[in-house]
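Complex shown without one protein chain; remaining protein chains in place.
For chain A:
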Amino acid sequence: MNKRWEVFQHSSDYRFTPYIMAGDPCEEATIELSLALEECGAHALELGVPYSDPLADGPVIQRAGMRGLAQNMNLEKTVKLVSKLRERGLKIPVIIFTYYNLLLQLGENRFLKLAENSGVDGVLVPDLPYEESGYLQKICSEHNLALISLVSPTTREEKLARLSREAEGFLYCISSLGVTGVRSEFRAGLDEFLKAAKRNSRVPVLVGFGLSTREQIQQFDGSSDGFIVGSAIVKKIEELESDLLTNREEAVKTFKSYIESLLPVYSR
């Protein structure tokens, strides 16, 4: 476990992990939005990689991916972008969120070498379930990178216990069935699921998928160690698209006040 993960894991805050898409709407905007998120108190950052066929994502992140693709953003450039983020002073753990095919084409080993040298702390592959992840898990450990596990309310009990025990970085608990995107309601019995995950996990347990308001986030404060917000933030970036390209300073200000409106007071 590296220093950045140590800080993340030892934090007593209700941890905020935002997701944004690399290259949406352009590389420089991604850098400034990342830094703004850290200033607003993000404890870690998930950086999405644009992909033609994102089958775990809803329409908001699909559109962000199309914008990223239009900027010719790809996995290799996303990893290199993390280097630039480090140069600009970003201190929180960065997790690359990529579909497996992109990783396969770049080469898993090549990706890991590049990631290690660029200051990447973890990787999350939404279409690589535990059963298929043996090799990537092995080489991630060799390169000191956390392979983030996703668990769902439909994950069977024994598997949930095992994934919780073996989780690195943080354990990603999916709040509801379906793809990423804003939701008005969560699944019944979610607290039980989060409790079961927490029982075995050595790392913080974060809840994600569908969270878009302060009220929703606060609802999980007691049952989890942190939360992930993706689509709601990406939607805000979409709204600010033209300003982020032409009047960035002002747009980033608006973005920050949106993030502040979203966050609960998370000292516990």
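What we mean here is this: contacts are C-beta pairs under 8 Å (C-beta built on N, C-alpha and C of every residue); 3 or more make two chains touch, one makes a residue touch a chain; residues count from 1.
Here, contacts and distances are computed from a predicted model.
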UniProt protein name of the chain not shown, from "Fe-S cluster assembly protein SufD", "Monosaccharide ABC transporter ATP-binding protein, CUT2 family", "Tryptophan synthase beta chain" or "Two-component system, chemotaxis family, response regulator CheY": "Tryptophan synthase beta chain"
Looking at the full complex, which residue from A:P126, A:G169, A:G208 or A:G226 touches the chain that isn't shown here? A:P126
From the list A:Q62, A:S164 or A:Q216, which touches the chain that is not on show? A:Q62
Any idea which of A:A64, A:L85, A:V120 or A:V151 touches the chain not displayed? A:V151
To test your reading of the contact rule: which positions on chain A touch the chain that is missing from view? 51-56, 58-59, 62, 69, 74-76, 99-106, 126-132, 150-156, 174, 177-179
